[in-house]
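Right, I'll just put the structure down here and ask away after.
A single protein chain has been omitted; all remaining protein chains appear in their positions.
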Amino acid sequence: MSLHPRRRRTKLQWGAIFLLAAVWILLWGDVSWANLLGGLAVGILVTILLPLPPIDFHGRIRPGALLYMLGHFVWDLAVASVHVAALALNFRRKPRGAVVGVQLRNHSDLYLTITAELSTLTPGSLVVEAHRLTGMLYLHVLDIDSYGGAQKVREDTLALEERVLRAFASDAELLEAGLTVRPVLTRIKNGVNGKRGADEPEVTP
Amino acid sequence: MIYAVIVAAALLAGAAILALIRAEKGPSMLDRTVAFDVFTTTLVAAVALEAAWSRRTDTLVLLVVLSLVGFVGSVTISRFAAIEPEDAARVRTREEVEAERLAERAAEEAAVEAEQARREALRAEAARAAEEAAQASDSSEEERP
Partner (left out) sequence: MTLDVWLDIVAGTFLVAGAFLSFIAGVGIVHFPDLLARMHAGTKPQVLGMLFMLVGLAVRLRSWSVAGLLLLVILFQMLTAPVGAHMVARAGYRTGKVHAEDLEFDELTEDTERHDGPAPGPTSNRT
C-alpha cells in the first residue's frame, strides 16, 4: 500500500482518534473515565488496523464562521424542504429540471466534498457530477424557473462555497480563491472578528 | 399525545405505501433504489415514533444502525447499474414467465425436429447419391465391354 509502512504506522492520527472516541461516548450515552479510555483505545485500534490516508487539511477552523455556515445550512434546509414540498403538492404542473455547471474557486478535495455534500442537501439542487481536477460541480435543479435561472444557481453555490471556505480554509487558501481575508459578512464581524483581531495579524491582499 | 401519534403514524404509513407504489412502478432499477431509500427513512421515523409513544430507549440502536447503513444498498446498486433496455425494467408476471417458458420449449422442440428432419434429409440424400453412384457404375460396367 504505502511506500513507508513503518513510518505510517508509528504516526497516529490523533484527530480521527478523538473523533472516534467522541462517537463512542455518544453511543454509550454517558461520559465516564471508562468510556473515555475505552473510546480512545477503540480509536487507536481502528486507526491502526484500518488505516486511511490522512485528509489533506491545511486550514484552520473559525468557530464563528462555522456556526454561521451551520445556521445558514439549517435555514437553507428548511427553505428547500418547503420549496420541494410545494412542488410535490402542486399537481397542476410538472417541474422542469436543468443541469447547471458551476466552476468553484478552490481546488481542494476537502472543500469540494463539503460544498457538494451541503449543496445536495440545500435548496433544490443535487450534485450529479463532481470533477475534482477542474473543480467543477454539475448540479441538477429541480425546477429551474421557480429557482430563478442558472445564474442564481451559480451565485448561490459560490456563496455556499465562500461560507465553507470561511469556516475551514487558511488565509492563504482564502486569498488563492480570490476572497478577502477579513470577512465582509457583517454577522461574523459582530460575533467573532473582534476577538480574533488580537491574535491574528491582518493580511492584506 | 395519542392524537399526535395516531396522525403521525397514518402519515408515515401513507409515505411507506407511496414509496412502495414507486418501487413497483419503476421504471428503472435506480427509481426503485430511491423508493427504497425513502422507505428505509420512513422505517427509521416509524421506529422513532414508536419509541416516543412508549418512552422506550432500547430500540434507539436500530436508528443508529439504519441511519449508518441505509445508504450502502443504494450506493452498491448504483455502482453496478448498467444500461438496461426500457422494456426489460419490469418484474414479469407469472403468466408471462410461463408463456415465455412455453415459447422457449416450443422453439427448442422445433429446433430438435428441424435438426432431425435435416439429418433424415441428409441421410436420404446420401442414400440416393450412393444408389445413383452404384447405378452409374453398373451402367458404366455394362457399357464398357
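For reference, chains read A and B in written order, and residue numbers begin at 1 within each chain.
As a working rule, a residue touches a chain if its C-beta (ideal position, glycine included) is under 8 Å from a C-beta of that chain, and two chains touch if they have at least 3 such contacts.
Keep in mind it's a predicted model, so treat the numbers as computed, not measured.
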Residue of A:A21, A:M69 or A:L142 in touch with the missing chain, whole complex considered: A:L142
Among B:L11, B:L102, B:A117 or B:A130, the residue in touch with the chain that has been omitted: B:L11
Residue among A:L12, A:A41 or A:V128 touching the omitted chain: A:V128
Positions on chain A contacted by the hidden chain, ascending: 23, 25-30, 77-78, 80-81, 84-85, 87-89, 91, 94-101, 116-117, 120-121, 124, 126-131, 136, 138, 140, 142, 144-145, 150
Chain B residues that touch the omitted chain in the full complex: 1, 3-5, 7-9, 11-12, 14-19, 21-22, 25, 28, 30-31, 33-35, 37-38, 41-42, 44-45, 48-49, 51-52, 55, 57, 60, 63-64, 67-68, 70-71, 74-75, 77-79, 81-84
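Note that only the chains that are shown with their structure count from here on.
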Chain centre separation in whole Å, for chain B relative to chain A (CA means): 41
